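Moving on to chain A:
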Amino acid sequence: MADGELLIKNGVVYDPINGVNGEKKDICIRDGKVVESVTNPKVIDAEGRVVMPGGVDIHAHIAGAKVNAGRTMRPEDERKGVEAKTKVCRAQSGYSVPNTFATGYRYARMGYTFVMEAAMPPLLARHTHEEMIDIPILDNAAMPLIDNNWMTMEYVKSGDTDLLAAYIAWMIKATKGYGVKVVNPGGTEAWGWGKNCNLNDTVPYFDVTPAEIIKGLAEATEKFEMPHSIHVHGNMLGHPGNFETTMDTYDVVKGIKPYRDRPTMHATHTQFHSYGGTRWGDFESKAGAIADYVNKNNHVSIDLGSVILGDTTTMTADGPMEYSLYQITGRKWTNHDVELETGSGITPFLYSAKVSVHTIQWAIGQELALLIKDPWKLCLTTDHPNAGPFIGYPIIISHLMSKKRRDESAESMHKAIFDRAELPSIDREYDLNEIAIITRGMAAKTLGLHEHGKGHLGVGADADVAIYDMTPEERDAGNIQKAFLNTKYTIKSGEIVVKDGEVVAAPPGRTIFVTPECDDKLMDEMLVTLKDKFDKYYSVTFNNYPVQDAYLPNPYEIKAPWRSS
Partner candidate 1 sequence: MEGTNVRLISGRTAVQGQNLDSKLTEKYFDEVARCDMNGSDMEKLGVAKDDTVKVTTAYGAVVVKAKQDDGNPEGMVFIPMGPWCNAVVSGDTHGAGMPSFKGVDARVEKTAEAVLPVKELMRTYMG
Partner candidate 2 sequence: MVEVTDVVCSLCGCVCDNIVVEVEDNKVVKVKRGACSVGKSKLLGHERIKSPAIRENGELKECSYDEAIKKAAEILYKSRRPLLYGWSSTVCEADREGVELAEDIGGVVDNTASVCHGPSVLAIQDVGLPGCTLGQIKNRADLIIYWGSNPAQAHANHMKRYSYVSKGYWTSEGKKGKKLIVVDVRKTMTAKMADVFVQVKQGKDFQVFSAIRTMLRGHEDVVPDEVGGVPKEQLLEVASMMKEAKFGMIFFGMGVTHTGARHNNIVNAIQTTRAGHLYGKWTIMPMRGHYNVTGFNQVCCWQTGFPYSVDLSRGYPWYNPGETSSTDLLARGDCDAAMIIASDPGAHFPGAALRHLAKIPTIQIDPFANPTTEFADVVIPAAISGIESAGGVYRMDNVPLRLRKIIETDYYIPDEEIVKRIHAEVRALRGKEGE
């Protein structure tokens, strides 16, 4: 954190949370925060360039067991992105699975200052935190997986929502996590036996359905003043025709009241869940139906999971899905089931413009953004690296902003885009205000981080600023893409970390975690059951399980009290 004063003048500011839409205004910074005014600052003259709060990524796989399994497995990906060390930067490697240093530097160069690690297997939480320590610059947080856990399913079955809430509280505290992550609920436990589950199937041995799990977790989560809702990767990801399951999944939480004005469910990488058709042969986009649902309802928010063409590495806790992907491609595949909790699968994947299915997937990721009317309901992601590496965000930005660019790209893609997708018929173009919403404003609000200094530039906000090397009048997609790839300046906590696209400083970031607060008696009752699980079924002891303080050298705590009513 830079103690000094900084003044960014002559920038055209897009700060959607504060309703600032392309206004020329000064940003004053002191002691790492945005302030009213400064007296003797270092001055950055933005010279009419676009200025936004630091980017906030709501969902990316950047740190932890499956990310590293991806790296280990793919030296060929590592070799693609090799960059020599500099006086400031450690050596870099990787493209879809960059090393931790490259992850920090490259996000910062794109003007991002906060990334949420999308899925943290609780038993392996220390791994996620150790990697986050080695990601420079970015502030971060991670979401523990709490949906295939035996404790969760047992409480859902018995209907003990309060005890489930106590379990959630314990898990989020023990893993120093941010909120409740759900991935293929029930299905990944079934994968422990080589099976899978759809939304209304019964999970073998546990006698609950994924729908019941989602409902139970949503109800239990809303017992707290939890900054973020449950974050859901629904069942049947990637299957043709899954759009109905997707909307059914959204319906599950429809009646549940969230603790504040925010959705009750954040449905992630929605591109993968917007499929029509019955098999690969008649596969088609159902982004329209999903967008329609999102337009008509306020209880769900989404992020895109847009495809970036090229070779990438898929990795999710959806073990069975990853296995079927491996069966389709025959490429290498790693699986890692986690006792009593979850699982994961990792396999490389190539999205090709020549393949009809990939083309339609590519279209869907953009259709969702263009057909959903209110940009506050969506966040730009590629489910890095599943649909593509985060380094491709500028490509999506330029496509959303330019119909011309979309048409150019469509020309070199499979003809299926014209009759099994909607994209070519959509004229809408995003403006910079909307881009700012879907790359920082929405994510900060949906995560509740706007109350903790992220995603905006009002007085009191963290001095995380991106100055893009373009003016608001820029219409050329190529220039837009270039500008969003490497900033003119990125400022993190008041310190200049990127200048002219180069990393000039690499201070460590902070890890943000939530502490849900719960009645001691309730907690003690839950702990009896939990300790029994440790005694009998876990392969580690109860006392060795929680993440120790040593793993969070720069912590930031958000308390989530039990709701009074």
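If you want to know what made the cut, all candidates are chains of the complex that A comes from, given by their letters.
Heads up, the rule we're going with is that contacts are C-beta pairs under 8 Å (C-beta built on N, C-alpha and C of every residue); 3 or more make two chains touch, one makes a residue touch a chain; residues count from 1.
Treat the numbers as computed from the prediction; the structure is a model and nothing was measured.
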_chain A in this complex - touching candidate among 1 or 2_ = 2
*Of all residues in chain A, which touch candidate 2 in the complex?*
63, 65, 67-69, 71-75, 78-79, 81-85, 90-94, 98-101, 123-127, 130-131, 134, 192-194, 205, 326, 332-340, 343, 346-347, 536-541, 543-544, 548, 550-551
